[in-house]
Structure formats: structure tokens, C-alpha cells
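A selection of the complex's chains, in situ.
Chain nomenclature is as follows: A, B and C, assigned in order of appearance, with residue numbering initiated at 1 for each chain independently.
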Amino acid sequence: MNNLLVLIQCKDSVGLVTNITRVLAQHQLNIIAMREFVDEVKQQFFTRIECSGIVENHNNLQQELLNNLPTEAGVRLIPEAEKSIALLVTKEFHCLADILVRDNFKTLGAKVKCVIGNHETLRDFAEKFEVPFFYVSHEDKGKADFENEITSLLSNYQLDYIVLAKFMRILSPDFIAQYSNQIINIHHSFLPAFIGANPYKQAFERGVKIIGATAHFVTNNLDEGPIISQQTIHVNHTFDAKQMAVAGREIEKAVLSKALEQILEDRVFVSGNKTIVFE
Amino acid sequence: MNNLLVLIQCKDSVGLVTNITRVLAQHQLNIIAMREFVDEVKQQFFTRIECSGIVENHNNLQQELLNNLPTEAGVRLIPEAEKSIALLVTKEFHCLADILVRDNFKTLGAKVKCVIGNHETLRDFAEKFEVPFFYVSHEDKGKADFENEITSLLSNYQLDYIVLAKFMRILSPDFIAQYSNQIINIHHSFLPAFIGANPYKQAFERGVKIIGATAHFVTNNLDEGPIISQQTIHVNHTFDAKQMAVAGREIEKAVLSKALEQILEDRVFVSGNKTIVFE
Amino acid sequence: MNNLLVLIQCKDSVGLVTNITRVLAQHQLNIIAMREFVDEVKQQFFTRIECSGIVENHNNLQQELLNNLPTEAGVRLIPEAEKSIALLVTKEFHCLADILVRDNFKTLGAKVKCVIGNHETLRDFAEKFEVPFFYVSHEDKGKADFENEITSLLSNYQLDYIVLAKFMRILSPDFIAQYSNQIINIHHSFLPAFIGANPYKQAFERGVKIIGATAHFVTNNLDEGPIISQQTIHVNHTFDAKQMAVAGREIEKAVLSKALEQILEDRVFVSGNKTIVFE
């Protein structure tokens, strides 16, 4: 008896919950937990249902659900299975370390298949955990070549998500298009404040009393993808830009870890430029 | 076309959601929002469903729901209607003021019918807001007489809840029994730390770095009723007990306000010594 | 035996603390609490010293301190005395109410001398507390006339600070210049995110998971004055712009209240576009 996750996103209409739960009951699936949300502006319905039971034929169940939903509905049936991720890094260790430690002790909810760095800095650390580390320099080559090398490495794995764990290069729309809603970035500011480079320097110069971090899906527009999770901490006049960066690392790793947990448990829907997160 | 709230608490079993939503659909009720929770330890199911539609006969709907639920189910149908509350106070103003200001500007979600104080201190303030203030001294009389005077005053109103807004007398089990799950208290500590008198003094003497406040239902056991909401704030070595009390007031009023919002929107279930809060 | 506050801001140099404390000791002033900060970028020194003792001649003490400090030092001697403030409001009640309630119970640390509104909405509330309310419409007149009417009213009082407690008009540089570092605004976003109009609408459209509020001094550049205090709270996909605004009110009033406490206790230095806050 396994668990099955049913994720549905469709146009809102009367009787959706009844229809969906009836189909699940007919398949002898018991609802363990159910969350739903209606976006009244966009007239969109979202639900995440944890079921227990045995489903002989996933295609049949999916088709039957689609038959009982408005047209253009999205239905995903997700069996319990370990997910796979790859990490892209530059020089900073804190997010990488947090993820590899969880992976090492099997509390991440996914397996890290490889780490790709545009510097060699973090190779030793990754290799302590027996995770393959690939160095892809961005120097002396065009962005397309740089990204092709990365794509080529990633293509060796069946990956669910690619995590930019303080990866300090801007990816091209072409690269991003290959992994729609699969790339997660941690940005070192409370977006949309301090978009772009050196957010801690910007924060210091503005004299803010709070700094933040934001985990978001990567889309074509830099730092403008759907936000998954955010956190903030208090700072004061005694913090210079470097001290803000040090303090910020703690929430960067916490917020990325939180976002990954939510994504790896399939709690996150993307809807336009926003997310619905069933915590 | 009005909204109707359906609250159900019963033994967990297979097909509950299907059964419930089918009955609602048969009554032409459209589900706007639905939350459910299964307490797997106690095998209890809880759901809160916001519907829109016209129900001709509430009794029929309630009976039909009961027919489709396990025995001993609790079903409440709550139409949109203003609730009424009474406040019990002593001398401290901050919680009273917060509630009366919201009432004055119609953002409380209830009407304050009266304020009863065991001191005259807050009469002027209540009367600024044209809310009847009754002074019931606890002096020179037994607790039973004191409480009978209060009960007698409260009985003049149709009350949904009684809020102890920094009321500094301990109520007897007899009094509490008359208002089961209807009395809400704000306790000036992060329960269960610092149960009883002078929690800020206790906190100061223990040298804690965080203080808290707790809103809870009042039961026979002092400070041990089901917790609805809690908040904490950081303090440090520069705070003496009085300064902790001053800082604490801000979270006392915030946490009581939050708990009231949740209760007045019927988001809170009591289950044994705990609450389920569908935020 | 009264308390005296000594605030000094000057170029940093060796021996400052020794020189200052020696002068205070020579005047038989005992240091109760002392805070100092050196801005190493700007090479500026800031100190706030609480003393107890009797000072016969403030001018003498001030001159002696200046004699022992670098040129162009700022020295302020502030005896214990109640401060006076005026409030500018539009239609929203929550910040106004929070301040008037504290004033009513003498926990504000200042006296509210008057409330000026560009709508009549809050007259009744202010008058409950016997605080004069003046209605100054912004309609059918130029901004200069509008502001002159306000200035004329304010000039009837000896004011330490002017608080924009959700005042929804933009003040001109001429107006602001009259009250340098004396005007405090509460902005309903986590600055510098969502500068300008409708920040909650902007926040909703961006899909943020945290909203904030910022108390700051008002300077010529809209929403860009020195930040005094900020707070944030979590929101999620179930919040529309209006619900964000409702949730935001709680932190708006909390953060304005915190900023006022710090200002009224003379804990805030302005240094360029930033503040030093000795909490």
C-alpha cells in the first residue's frame, strides 16, 4: 500500500471537489490530506491530495480525472520516489554544505547527483561527500559554450531540479528554457528590493534595518521569477556590508532549505509569476 | 446569496470528504474554501468548509450530513452573522483598548456588548466608546458572590465569547463550566513556561532571552486550557522585570487580537487539550 | 537630582571617550548608561550618555565639552522634559489610534498637541481623546496653500516632532525644509521595495511571501529618508492585496510605535541618509 500524490490545476467551476473526490473514492484511494486554493482573480483552482491505496493503472486514473474536470486541466500523479537534483555553485560554501549534509544523512528528500562549479573552490568539500564535482570555467569562452558544457554534464542524469546554490553567473534564456520551472535560485536579498548585483552593498548604503533572502524559480527576467520562500533578519548601524553578508548567509541557507523541502514534497504550484505553496 | 460555514468534527473513516461534498453539492452549495485535518493519534477528522448558496432548511442539511457521517459526529452550520462578546478587565488598558478601537472602526468581527472591571480604572476609557462598563468589586465578598454578580450581568446579553483582557482574578470551575470553550484568556507568558503569578518577574529572575504571550481557552486548570495562539519577542540583559512587562504588552495585545480573529472567523476547533486552527 | 542626556556627534579621534567622561566627572555627573559607535567609513563618532547629577549651567558644560572635542562637533544636552508632537492623518485609523491610546494612558513619552487631517474621517476619534482635530482639505487649492494652512496650525504649538500617521499626501521640499529631521513617516512597505503608491498592490502582483513596514525621517526624496525601524510578516498565496493591507496595518502601527519610542527617548542619530539607533 503506497502513497500517491494527486496535483490538479484547472479553471475553477462548481462541484470540482465533489467530482475529484468521487473519482478517487471509486479507485479505492483514501484521502489522507487535502489542500485546495481558488485564485479568484484568475479563476484558477489548485489542489494537492495525499492518498493511500493501490492504483493499478495511472493512465486510467489520470484520464478519468481529466474527464471530470474543465478542459485544459493539469493533472499530475506522483508516486513516492526519490528525486534527483544537481547543484550549481561558485565559491560560497554555506548553501552547498547545508544541502550536502542533509543529503549525507538522508534528510534532504532528494539525492544530489552532481555539483558543477565555475571555480574549483568547492571541489574538496563536495568530494568529501562522494558527490561528483565538475569544474566548468566561464573564462575564455562565450556564454553559449559555457552553458553547453553545463547542459552536457546535466544530461548525464535524470534530474528533477537544478539548484543554483550561490551560483554567481547569469544564465541565458536559452539555458533556462530547457528546464522550465525546474531551476531554483537563492537570491541574497528580500526581493524585489535590491535586484541585481551586490545586494548587501546596496542594503548597507540604503541604511536598512532588515535584510532578507529569497528562493525563487528562475525565469528569463533576472530575479523576477516566481518567489517560493523568503525570510528576513534584523540588522543595525553596526553592520557594514560584509557583516550583513555574513548574517545574510544564515537566512540564505535556511530559506533555500525551506524552499527545497516544499518543492521536493510537491507542495509548490507555479501560476504565472507567483507560487501557491501548500505548507 | 449568502455564505454558510460548515464545521464538522468526527471519527475518521474512508470516504468522508466525498460524502460531505456530495451532500453539499446536492444542496446546490458551492465550496469556496475547504480545510481538513486528520488527527492520526486520536483518529479524529476535522473540516471547515466555506460555501456559497441558499439553504432553505438548515435542519435538513444538518441531518443529511449526520446521516452520512460516523456516529457522534459534530456538525455546525454557521450563517454569516455578527458575533457578540463581553470583556473582563482589571487595570491594564492595552488589550481592552486594542479591542475597543477595532470594534469602533468595525474591524473586530464582533460587537463588544459590555466591559466588566473589578476596578474602576478603565471605566472612562470604555465609556469613550459608548460601551457599557460595569464595576464588580471582588473585595469584601466571597468568590461565589463576586462571580454571581458577573454572571448576572453577562446574562443580559446573548454572548458568543467572554474575553479576559488582562483580568487578574482566577475564575472558579463553576463559573467556567457555564461557558464551556467560550472563555478566552491572554496569559502574559509563553506557556507552559512561567505558569501562575508574576511571569515577567519569573522571566527576569531566570534570565531568559525571549518572552512570550499565550491566548488560550480557559478550563478548570489554571493556564492549562487549549492554546490558540502564541508569540514571542527577544529581550536582553538590559530589561528588568518592569521593562519586560512593557515589551510584553505589545505581544499580549497582538496575540489576543490574532486569537480573536481566528475564533470570530470560526477557524478554531477544540480537541481535548489542544486546538486545531485553520489559518 | 535629575537625569541629563548628553548626545555627541563628531569626527572620530583618539581619546574622545576619556575626554568626554573626564569633563562629565568634573561636573559631578555620574554615568548611568553609555553607548558609543564609530562609523569607520565616515570617520564619525557618536555617543549617547545618560547621566545623573545637577548641572548648574548647561552652557558652561556644553562649551567645555566642545573645547575637548574636534571642531564642528555637535553636542546636545537634553534634560528630562515631556516632548510635544503633532499628527497628520488621512482616513486610516490604526496608527492614530495606537498613538492616542498611549498618549491617553501616559505611556507615549510625549503629548499629542493636535491632529490635522485632510479628511474629516478621524475627527470623532481624536475628539474622544480631547485632542484638537483640524480639518485641512487638499481640494480646490494649490499644494502651497494646503501646506501653508498646515504650517500655520503647527506654528501654534512648540513641537518636537511631526508624525505622518498614514498621511496620504506628498509634502513639498519647502514644507519639509522647515522641519529638518523632525518629520517621521510610516511607509507601508519594506523599503526600498515598493516605493511609491499602492505598495500592497505591488506586493500582491509580485507574489512576495513577506510584507513589511518602514518608519523613516522625511526628506526631499519620497520614501528615501533615513530609516529608523522596519518590521516584516509572512503572507502567502491566500492573501489578496486587501488582505495584505489588513495584515500590514498591524506591523505599520507596531513599527511606528517602536520608532517613536526610540526617537522620543533620544536614541536616534541621523547621519547622512542613515540612522544610528542606540536601542
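In this text, contacts are C-beta pairs under 8 Å (C-beta built on N, C-alpha and C of every residue); 3 or more make two chains touch, one makes a residue touch a chain.
Everything quoted here is computed from the prediction, not taken from an experiment.
Here 3 copies sit in place, and the number of copies making up the whole complex of this structure is 4.
In this section, only the chains that are shown with their structure count from here on.
With rounding to the nearest 5, the Cα superposition of chain A on chain C corresponds to a rotation angle of 180 degrees. When C-beta pairs in contact are tallied for each pair of chains, A-C comes out on top. At the interface between chain B and chain C, over half of the residue numbers involved are used by both copies, so each side presents largely the same positions. Averaging C-alpha coordinates per chain places the centre of chain B 36 Å away from that of chain C.
Residue positions 37 of chain A are each in touch with at least two other chains. Considering their complex, residues 37, 39-41, 190-194, 205-210, 212, 226-232, 236-238, 240, 273-277, 279 of chain A touch chain C. Here chain A touches chain B in the complex through residues 14-18, 21-22, 24-25, 30-38, going by the rule given at the top.
Within the complex formed with chain C, the residues of chain B that make contact are 93-94, 97, 101, 104-105, 107, 125, 128-129, 246, 250, 254, 257.
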